[in-house]
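A quick write-up on the structure given underneath.
One protein chain omitted, others in place.
Chain naming follows the written order as A and B, and within any one chain the residues start at number 1.
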Amino acid sequence: MFKAELTDAKLLKSSIDAISNMIDEAGVTVNKEGIRLKAMDPAHVALVDFELKNDVFDEFNVDDPVVLGLDLDRLDTILKRAGTSDRIVLELDEEDNVLNIKFKNSSTRRFSLPLIEVVGEEINVPSFDFPARVEISPSLVSEGIKDAEIVSDHVIFKIDENDLYIIAKGDLGNVEVRISRDEAIALEVKNTCQSMYSIEYLKDMIKASDIANSIKIHLGENIPVKMDFLGPSARLSFLLAPRVESE
Amino acid sequence: MFKAELTDAKLLKSSIDAISNMIDEAGVTVNKEGIRLKAMDPAHVALVDFELKNDVFDEFNVDDPVVLGLDLDRLDTILKRAGTSDRIVLELDEEDNVLNIKFKNSSTRRFSLPLIEVVGEEINVPSFDFPARVEISPSLVSEGIKDAEIVSDHVIFKIDENDLYIIAKGDLGNVEVRISRDEAIALEVKNTCQSMYSIEYLKDMIKASDIANSIKIHLGENIPVKMDFLGPSARLSFLLAPRVESE
Partner (left out) sequence: MFKAELTDAKLLKSSIDAISNMIDEAGVTVNKEGIRLKAMDPAHVALVDFELKNDVFDEFNVDDPVVLGLDLDRLDTILKRAGTSDRIVLELDEEDNVLNIKFKNSSTRRFSLPLIEVVGEEINVPSFDFPARVEISPSLVSEGIKDAEIVSDHVIFKIDENDLYIIAKGDLGNVEVRISRDEAIALEVKNTCQSMYSIEYLKDMIKASDIANSIKIHLGENIPVKMDFLGPSARLSFLLAPRVESE
């Protein structure tokens, strides 16, 4: 048995929208603590760790822990139909093996999403010793990535004790976005470092901006970047592998 | 001789927009009572009956009744150019065999639409003894149809004495939208009934929502649905044939 009710439709919509562009199917674990989705993209470049604590929900009832195999594209299509003032009810129908998703407002709209078999080992989120960390407004990052995109399909994040740089180089010109310590919410740097990442992945990740007022970016030298979108009782973390610089 | 002037551009724009997606050409009858367009779509699945009474117009002059053969796509393209505060003047030019359509505002813009020959028998709108009728807000229907569309290209309207249901079933999941008696403006049901319809047609029909505050839907068991968009002195009715359920 699992049933949960949520007033803030946006939290679930934006998170699944960001995740479903990278990951097609996932096993979502539901237990008394809440909902958790850990998955890698098919190319094994990005890892997603999404957590909604039970107290995000107005109502949250689950007996035994259960893993729901979900087609995230289908789930995204359904959640896109939710209006901003709709209440969302999630309810597992074990008999028919579907997840019922209801939007309650002046009408009641019920979508039943068939559960799928998800094969896959348990995913352990690797931990890194990040020498640098910056917390900034999501819009600064998303604008910087869009700037970089006009000359390249990959981008360098470079950080020193004063500034975060978003850098792209291409045949048609170079782009350098500088976000100074003063513009950041927090900036902690043990040593200057930089790594290169795929813009395609970053653009999907940044779609989660709606759910949080700030992003925490953890950086190192040629290691994955970790991006945390933190809201009250919700967390969406991405770990994205670096690209090896060919020059 | 025919000349008419209209302040409310939206009424004509929205009606022709909805109709022209289904019907390419039609003979529009103009007489002292007003304007009337009755036509079937080429596949003979939907029938349109559109009526603008003379008192919708600020000025309405016609001598002998006349049938204007109109290319509705062209008419729609022209009406889309009307601004919200434009006055629309329709004037038949018998010499050049065109309908002149003027938009008056700070400039005067005149479009001349060549009349076409329309072959076609007189259309008699068949009448049905509908056992159920519901009057609701257009947005409830249009949202329900968009919901249904994510899993199927056809939809079941089902009605009982308490609720209208919009139901769709597909390989990728099911959708059920329930609009209760409390949410409806009126709901009269002699006996429970249901029929299935093409979403493609319903989506075109629902474009007429702008012209009316409510839709009257007339339903029966495996018979056509009749949808009336009623405004003061304007009426746009659609009759849509059911699809035969293959299951």
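In this section, contacts are C-beta pairs under 8 Å (C-beta built on N, C-alpha and C of every residue); 3 or more make two chains touch, one makes a residue touch a chain.
These numbers were taken from a predicted model, which means no experiment stands behind them.
Among the residues B:R74, B:R87, B:K169 or B:K216, only B:R74 touches the chain that is left out of the figure.
In the complete assembly, the contact with the undisplayed chain comes from A:E183, out of A:D58, A:D93, A:E161 or A:E183. Here one chain is not drawn; of A:K3, A:K53 or A:K146, the residue touching it is A:K146. Within chain A, the residues in touch with the undisplayed chain are 140, 143-144, 146-147, 150, 172-180, 183. In the full complex, chain B touches the hidden chain at residues 71, 74, 77-78, 81, 83, 98, 106-114.
Simple rule for what comes next: only the chains that are shown with their structure count from here on.
Look at where the CA atoms of chain A average out and do the same for chain B: the two points lie 44 Å apart.
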